[in-house]
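Right, I'll just put the structure down here and ask away after.
Yeah, one chain of the complex is gone here, protein chain that is, but the others are all in their spots.
Moving on, here comes chain A:
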C-alpha cells in the first residue's frame, strides 16, 4: 500500500515538474509566436484584434497572442513578469511609465532600428520624447491625447459668458457659473497619477516645472485651484474625483466646465441632450497642456525582436494606425497623420489636434512615479487647507529633488 502510494506521489510530482517546465515561447512548426500585452478594452480591443488578424493574414509565419490586462494592473504585471522571466515580446505602456521601464532594463533598445526606419521626424516632440531615455529609443508612440477645457454651452449662454482664455477669466467665469447645486468648474485632484496629470499643465502655464519646482509659478498654480475651491466655484469633492467622475458630473449638468481629455469625446457624443464644446486650457504666463497616451515597446527578453519590430512598423502604417486611434479616441502622435480629415474637420477634435504641437510629456526620468506621489500629496495638503501653498510647494520640491534626473 505504502509502495503504491509513494509510487503515485512520485508520478504526481513528476507530472507537476514536467508541466511547469513546458516552454511557452518559441517556434512551433516553423511559426514565430509573438506575445503581446496591452490595456485596450471594448471597441479599442476589437480594432486591435482586427489589426493583428490582418497582419497574421499577410504574414502566415507569424502568430500573435494578444493578452488584455486592465489599465491599473498592467504595470504590476510587467514588473512581476520581469522578475519571473515571463515577459511578452510586445508591450503597450502608458507613456509616463516608459522611462522607468527602460531604466529597469525591461525594454529593448531600438535606437538602431528607429534610425534605419528614419521616420521619427514625423512624430510630435511630446510623444517621441516619452519613448527616449538617456538618448536612446525604447519604443514608438502609439496614440496620444491631451487636456482641454470642456464647457456646457447652455449653461454658459444662460450666464452670458464666453469660454475663458486666461486664468483671470477662468476665475470670474467659474464664479458666475456657480449657482444652487451647479459648480462652475471641475478638475480631478485625486491622489493618483490622474491628479498629477491634470495639475501639471497649470504648473507649466505659470512658467514653473518639476525640475525647478520651488518657485512662484508652482504656488500660483496650486493657489488657483485652492481659490476656486474657496470661492465655492469648484467642489472640494474634486479631491476624490477621478477624471471619469468629473465627466459624469459634467454630463449630469452639475458642473459647467471641466478639464478633461480627448478620450471623453466619444463618451460625451453619446449624450444627445448635452450641448457641449471644447477650448484649449486657459493660459497664464503661456499656454500649455499635457500629453497622455501610450507607446509601443519591445521587451529586452524577447527572442524575436526583428519580428516584433516588423509588427510595430505594420501597426504604424496610416490605415492600420487610424482605425485603432479612432476606436480608442486617441490622436495620432504623428504630424503627417494628424492632417487627416478625421481630426481636422471636427472642430472639437481640432482643438486637441492643434494642441499636439506643444503638448508636453511627463518625461522626468525613471523615478517619475515617486515624484508624482509627492506632487499629489502637496496638492492634498494645500487643497484640504492643512498647509499653506508656499510651505507645501517648498516641502514637495525638497522631496522630489533626489528623484529629478540631473
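Simple rule for what comes next: a contact is a pair of C-beta atoms (placed from the backbone, for glycine too) under 8 Å apart; a residue touches a chain by one contact, two chains touch by 3 or more; residues count from 1.
In this section, contacts and distances are computed from a predicted model.
Participant: The complex lacks one chain in this depiction; which UniProt name from "Sugar ABC transporter permease", "Na+-H+ antiporter subunit protein", "Acyl carrier protein" or "4Fe-4S dicluster domain-containing protein" does that chain carry?
Facilitator: "Sugar ABC transporter permease"
Participant: For the chain not shown, which residue from A:34, A:74, A:91 or A:106 touches it across the whole complex?
Facilitator: Residue touching the absent chain, from the options given: A:106.
Participant: For a quick check of understanding: of A:192, A:214, A:287 or A:310, which residue touches the chain that isn't displayed?
Facilitator: Result: among the candidates, A:192 touches the missing chain.
Participant: From the listed residues A:61, A:384 or A:398, report the one that touches the chain absent from this view.
Facilitator: Missing-chain contact among the listed residues: A:384.
Participant: Going by the touch rule given at the top, which residues of chain A touch the chain that is not shown?
Facilitator: Here the touching residues of chain A are 1-2, 5-6, 9, 13, 76, 79, 82-83, 100, 103-106, 181, 190-192, 235-237, 239-240, 254, 300, 366, 369-370, 373, 377, 380-381, 384, 386.
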